[in-house]
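Right, one structure below, let's go through it.
A selection of the complex's chains, in situ.
Residue numbering begins at 1 within each chain, and the chains themselves are lettered A and B in the order written.
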Amino acid sequence: MLEQLKEDVYRANLDIVRHGLVLMTFGNVSGFDRASGLMVIKPSGVSYSDMTASDMVVTDLSGTVVEGAMNPSTDTPTHLALYKAFQGIGGVVHTHSTHATAWAQAGRAIPCLGTTHADYFYGPVPVTRRLTAEETEDDYEYNTGLVIAEALAGIDPKIMPAVLVNSHAPFTWGVTPATAVHIAVILEEVARMAALSVSIAPPEEIDRHLLDRHYLRKHGNSAYYGQKK
Amino acid sequence: MLEQLKEDVYRANLDIVRHGLVLMTFGNVSGFDRASGLMVIKPSGVSYSDMTASDMVVTDLSGTVVEGAMNPSTDTPTHLALYKAFQGIGGVVHTHSTHATAWAQAGRAIPCLGTTHADYFYGPVPVTRRLTAEETEDDYEYNTGLVIAEALAGIDPKIMPAVLVNSHAPFTWGVTPATAVHIAVILEEVARMAALSVSIAPPEEIDRHLLDRHYLRKHGNSAYYGQKK
C-alpha cells in the first residue's frame, strides 16, 4: 500500500543525508496520506545505506503498525502529533543538523536577521518550552509533538514551517516530504548565518516591512518570484 | 542575440554554485552589453542543473524582456540600477554566501583587517542603510540598487567592487561577469577571515600605508603583481 509515498519518504530520508543534515542515524522523515489517515515513516535505527523503499513502515494515527516488518522510528508519536495538530501538512522532517541544533541547545528562537530567513519563515523560528519531568517520563515522544504545537499556537504552520525543540533539535514540515526536506536544508543555513551574525555584533531583527516584502513576494497571493505556474 | 554574453552569464551562474556561494537558487549573475544597452540575466527561480545558456533572459535598461521565454530574476531591477549608476562595469553578481551575508545581517561594513582584503577592496566593504518602508513597499528591487549606489557615493566602484545590502546579502561587480564572480569568491573568504579575527580579539584596521601598498601593487598604474601583459 501507499507505494508512491513509501518511495517519496525513502528518497526524502536519503536526501537529508545527502544534504549533510544527519550524523549517524539522527534523522527521520515521514509522509502522511490524509485520504487514508496513514503515515509512512523510516524504520528506527537502521543504516541509511542498507535501507530500501519497502522497509518504510506504515502506521495509523494511533501509531499502530499497519504494514512493515520493522519498528517505526522512535519519534513516530511526535510525527503523528504534528499531523494531527497541523492540517494540510503531508511531510515532517526531524534532524539534528549542527547549527539548528546549536540554537535549540541554547534554548533560543532564531531571530529573523535577513531576507534569506524572511524568504521562508515569516518571523523568528520559535523554540519550545522545556518539557516537564512528567511530560518526559510518560509518553515523551508524543508530548514533544504537543509542546511543538503549543509553541506554534496562534501561528499558521504554513507560514512557520519549522520549530526548535528545546535542548533537542529541529523539526520541519511541508505539504510533501520533499518540501519538508527543502525547509530543513534552508533552516540549517539560516541557523548558521544567524550564529555568525551574532558572533560579529549583536544584530537587530529585520524591519517588519522587509520581512513582509520578502515572505510575500514568494508566498503571498501576489507572489512574483519564479516562473508562471 | 548576444550569444557570447549569454554563454558567459550562463557559465558565471554555474561558477557561483561551483564555488559554494549559492544555497538552492539564492544567487544570480548578469552581464551588460554597453554597445546595445542590453542586459543578459539568469531566469528567476530556475534550478541550476536544468538551465542552459539559451535560457538566459535579455532585457533592456527599463527591464522589458527583449528575448527569452522565462521571467528574468526577481532581482533584475537591482542589476539594472547598478549598470546605470556604475559606468564601466559589465557584470553583476548577487549571492547569499554565508559569511558575507552574516556581516550584512549584522549591519556592519567589513573592516579591512589584512592584505587579503587590501588586495581587492580599497577600504572597508560598505554596508547600505536599511530601506525605508516606502522604499520596500514600492519598487523594492530597484530601490535596493539605489541604496547600493548611495552607499558607494564618492567611491569609485572600480576600487570598491562589492557592497553588503543591510539585512540582506552581498552584491559584487566587475568589468565582466567572470570578474564579478571572482570578486564574490574573494569577498566570502575575506568576510570569513574578518569574522574569525573578530572572534579572536577586537582587531584594529590595517595601516593606511599597507592598504595602499597592497591595493596598488595589484591595481595601480605601477602594478607589479603577476606576469607582463
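Assume a contact is a pair of C-beta atoms (placed from the backbone, for glycine too) under 8 Å apart; a residue touches a chain by one contact, two chains touch by 3 or more.
Since this is a predicted model, take the numbers as computed values, not measurements.
A.B. asks: Copy number of the whole complex, given 2 identical chains are placed, is what?
C.D. replies: 4
By our rule, only the chains that are shown with their structure count from here on.
A.B. asks: Quote the value, from 0 to 180 degrees and to the nearest 5, of the angle by which the CA atoms of chain A must be rotated to coincide with those of chain B.
C.D. replies: Angle of the fitting rotation, chain A to chain B: 90 degrees.
A.B. asks: Provide the C-alpha centroid distance between chain A and chain B, rounded to the nearest whole angstrom.
C.D. replies: It comes to 33 Å between the two C-alpha centres.
A.B. asks: Using the touch rule from the top, collect the residues of chain A that touch chain B in their complex.
C.D. replies: Residues of chain A touching chain B: 113-116, 119, 182, 185-186, 189, 192-194, 196-197, 199-201, 203-204, 206-207, 209-210, 212-213, 217, 224-228.
A.B. asks: Which of the residues in chain B end up touching chain A in this complex?
C.D. replies: By the definition above, chain B touches chain A via 23-24, 26, 43-46, 70-71, 74, 96, 98-99, 101-108, 130-133, 136-137, 140, 167-169, 195, 198-199.
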